[in-house]
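In this view, the complex is presented without one of its protein chains, the others remaining in place.
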Amino acid sequence: MTEHFDPGTQQDETASTSRRHFLKTVGASGVAAASVPLWGPAAQARAADDPPPRSDAPRQGLSRIRLNINGHLHTVDIAPQMVLLDVLRNESGLTGTKKGCDHGQCGACTVLVNGQAINSCLSLAISHQTDEITTIEGLEHNGELHPVQAAFWEHDAFQCGYCTSGQIMSAVALLNDKQMGESDAAVREAMSGNICRCGAYRNILAAVQDARQVMKGGA
Amino acid sequence: MSDQTLGAGPKRIDGRLKVTGQATYTADHQLDNKAHAYGVFSTISRGRITGLALEVARNMPGVIEIFHHGNFPALHHTPSSMAGGNKVEETRLPFEDERIYYDGQFVALVVAERFDQARAAAQAVTVRYEEETPRANLEQGLTAHGTREGKGNHSRGNAKQAFESGTHRMEATYTTPVETHNPMEMHATLAHWPNGRLQVFESSQGVVQQKGAMAKIFNLAPHKVEVISTFIGSGFGSKLWMWPHAVAAAAASREIGRPVELVVPRSQMFTTTGHRPETKQTLKLATDEQGRLVALSHHSISNTSCTDQYVETCGSVTKSLYSCDNVSVDHRTTQVNRGTPTSMRAPGAAPGLFALESAVDEMALAAGIDPLTFRLDQFADRDESQDLPFSSNHIRETAERAAERFGWHQRNPKIKSMREGREIIGYGMAACNWEALKRPCDAHVALRADGTVYASCATQDIGTGTYTIVAQTLVELTGVPFERIEVELGDTSYPKGPISGGSWTTATTLPAIAEATRHAIMELKTRAVRSGGPFDGVDVASLNFENGVLSHNGKQMSFAEVLSSMKLANAEGDAHTEGADTSKYSYRSFGTHFVEVRWDPLLANLRVARVVSAIDVGRVMNEKTARNQVEGAIVMGLGMAMFEHTEYDPRTARVVNNNYAEYLVPVHADQPEIDVILLDYPDTAFNEFGARGIGEIGITGLAAAVANAVYHATGIRVRDLPITKERLMAGA
Partner (left out) sequence: MRAFDYTRPGAVDAAIATHARANSAYLAGGTTLLDLAKINIMQPDQVVDINGLGLDRIERLKDGRVQVGALVTNTALARHELIETHYPVLSQALLSGASTQLRNKATTAGNVMQRVRCPYFRDGTSPCNKRDPGSGCAAIGGVNRETFAVLGTSDQCIAAHPSDMCVAMAAIGATVSVMGPNGPRDIPFDAFHLLPGTSPAREHALEPDELITHVTLDAPPGGARSGYLKLRDRASYQFALASCAAQLSVEGGVIRAPRIALGGVATKPWRATDAERMLDGKVPSRALFEQAASAAFNGATAYEHNAFKIPLGRHAIIAELGALTGLETMQEVS
């Protein structure tokens, strides 16, 4: 996977430490990324070598666009029919957002666009050039977990973790939305667009309600 | 750090990776020059391919190559032996010939630069078929093929005769539909061939088995294959054994000389990656005058595919749950045009206990006995099918404690008698049960000079928390906290570990990890007492290791200091542990579910409002993850009871509801109040930690408890899953 960089915005992009953090590459020798220690003292994911700046023109049929993702401008060469989910995952290296169905039926691909939760599998990347996009990679602040992330961890609000990015993004949108009901029933309904096949709903609810208190400054 | 030892409920060690999106699942791995593959899938269910039109697709942008039966490389079959470490469920290779056996079978594979290009080109391939009449369901299979011998049968006494002479009798047929696992992460393979070796990233519950199968299929020395599954978006059985897509991706990668990523689309996860087969089960029970079971017969037929034999052993629990002298358990299959079925969470027991525990309820009512009392009186005290004692069995306590918590004694046994507002309340119960298994396992542990402890094993964490309980084991034995522990799983370059299935991962892996840890500690001590070592000349046996510190006669040194002082990188231990000795005991896990349903006749709405379950799985290794497993299994059981049903068109044998919008699984709003009681009685006859396994038991019996509650609420006995509203509506 080569990263596409626009010399004009390279500053933005390489300055992003969170971006460096999530890049994972497998070296030419074929040593697997899995051999990168998972956690513990050597737990930082291996940062990619800085990709070379790009001065070439986009390939035929592709448009070069800029997307504001997690406060950083990403320059990507895309075809118009490419959905945001595929662009995040395959072109921007942001693989935290997951694909569970590709058809708006599961919620694994949930990201925030201007603060609102949407299914990134049913949205064209090209239509988001003026939007603020937030993905799971953008929630941490200076290495500190977002209260929703912390609550999900604390309450074991996942098993396999595959729906988790989407659940967390929906929860963040929900908790930031003053018009959303606060009752358990309201949360359950509002979060029903995020399927958890592992069935961790009980803990997800607990995590959301707990994070609500933290975000209100209560706990 | 006592809150991180075994039995406590520490947060998962991999939790940060999962809540930050940094856990790497198969398709998250970024390989240079990666190409994307997309399948062309059969749109008929039986027949042959007579022509493929590829020109249009070939000329589409980004297309690199299109594979099909005419140009796919010749490969080999795997003997498909679990003991041999090369099992697959579907032995036929993709693109082996022009025959079509099921809807959704791979007929071509397009490889392109980008995902959208591969998909577009795959959609542009047209296939001509010669179609034959498919067998679309169990009944059609029976008519066309009759039945085949299954496995796991059992007979004691004379069930037929005893049934005839019983005082109270019940006989009924129960059916369960095809269910599809639908793990959240779609099956995915990312394969490449660095330096002539095959490296595969796979969403797999069994990397070791896949490695073996790949080696056989590609005719490679085993060490030339590596399979990696660091994180998996669950599997529920569908990812235990490799499916055709993995072979297709690996072969394509070899042919084009680039890494190839192939993600099975959600629609084809209903066809070519296994399913829980359809079952038809006939139960015959009889009691004497006092209501004691005298005959128990459980005969089932399930569908298999036209390429392989898979048997759903519905009567596996029937053999031993109740005390009864005359028992007959029989499993048969019939061939239909579907992909090959496979284990889905609690295979056999999940559909089997729906039938058995519904039938037991019917029997109890026929005999005029409270269903709880009936069961308490007749749960077996030893495994009568094997004539062995249970290693540890607290099923009565599960039933009593859950009944108490649930409020079973407030139940008015009269049908439709309990109401609140417009809703009619029904109470139901059922036992749950699952075998406990322990397999051979290898593991590696190292105490490292930087003060960290490292463990590795080629088993997987599919969401059950294996990473975490391995870490807890290390904490327990070394005193080193999570912060200084590293665990690596899910890679065949680590010592051989078990599949993540059958609820045996914990019981199998932890003893090996523990043994390897003890070996590492012994290695540390042995080094330390050598000449020039910090404990030069001390008798190894009198050297103490506690909380990461070696001590003797007041002299104390951390293992990091010991290793550093000797310029050693680490002290390592390797271990191999054997499976459980099954000659002395029968090992099983037990439990009981109590369910409250609410039926609103005006809205024709059925909901499960409350579930109380007590589970006896031996020692609970991690309170958090164990509870989570049982709760999740209950949710899946609720799906099985009320929604899940893979529908096949009776004319074409094609899956109709092949997506997450129409194959209904429970959503958050369906979540009932769930209260799980974990008994926590260590089963030390089974293994040193006393832990059995907890992944599957929670789903068993749940559908029966719902059906029994529905009967109590409505007077309607539903013997065919799922319990949809039309089955309960008057006049529908």
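A and B are the chain letters, set down in written order, and residue numbers restart from 1 in every chain.
Keep in mind that, in the parts below, a residue touches a chain if its C-beta (ideal position, glycine included) is under 8 Å from a C-beta of that chain, and two chains touch if they have at least 3 such contacts.
The shown structure was predicted, so the numbers you read here are calculated from the model rather than taken from an experiment.
Participant: Can you list the shown chains that the absent chain is in touch with?
Facilitator: A, B
Participant: Which of B:His552, B:Arg607 or B:Arg717 touches the chain that is not shown?
Facilitator: Once the missing chain is taken into account, the touching residue is B:Arg607.
Participant: Which residue among B:Ser81, B:Gln123 or B:Gln290 touches the omitted chain?
Facilitator: Looking across B:Ser81, B:Gln123 or B:Gln290, the contact with the absent chain belongs to B:Gln123.
Participant: Going by the contact rule already stated, which one of B:Ala53, B:Val540 or B:Ala661 would touch the omitted chain in the full complex?
Facilitator: B:Ala661
Participant: Spell out, residue by residue, where the missing chain touches subunit A.
Facilitator: Against the left-out chain, subunit A lists 61, 79-81, 83, 102-104, 107, 110, 116-119, 121-124, 126-127, 170, 173-174, 179, 188-195.
Participant: In the full complex, which residues of subunit B touch the absent chain?
Facilitator: Its contact residues with the unshown chain are 43, 61, 116, 119-120, 123, 422, 601-605, 607, 642-643, 647-652, 654, 656-658, 661-662, 664, 666-670, 724-726, 729-732.
Just so we're on the same page, only the chains that are shown with their structure count from here on.
Participant: Write out the stretch or stretches of subunit B touching subunit A in their complex.
Facilitator: So the residues of subunit B touching subunit A come out as 11-25, 27-32, 34, 61, 114-116, 182-186, 192, 194-195, 197, 199, 201, 226, 228, 230-234, 236, 263, 265-266, 450, 452, 462-465, 467, 483-488, 490-491, 493, 624-625, 628-629, 631-636, 659-661, 665-669, 671, 674.
Participant: Give every residue of subunit A touching subunit B within the complex, in rising order.
Facilitator: 1-2, 21-26, 28-30, 32-35, 37-43, 45, 61, 79, 81-82, 86, 89-90, 93-103, 105-106, 108, 135-137, 139-140, 145, 149-150, 152-154, 156, 158-165, 168, 187-189, 191-192, 194-205
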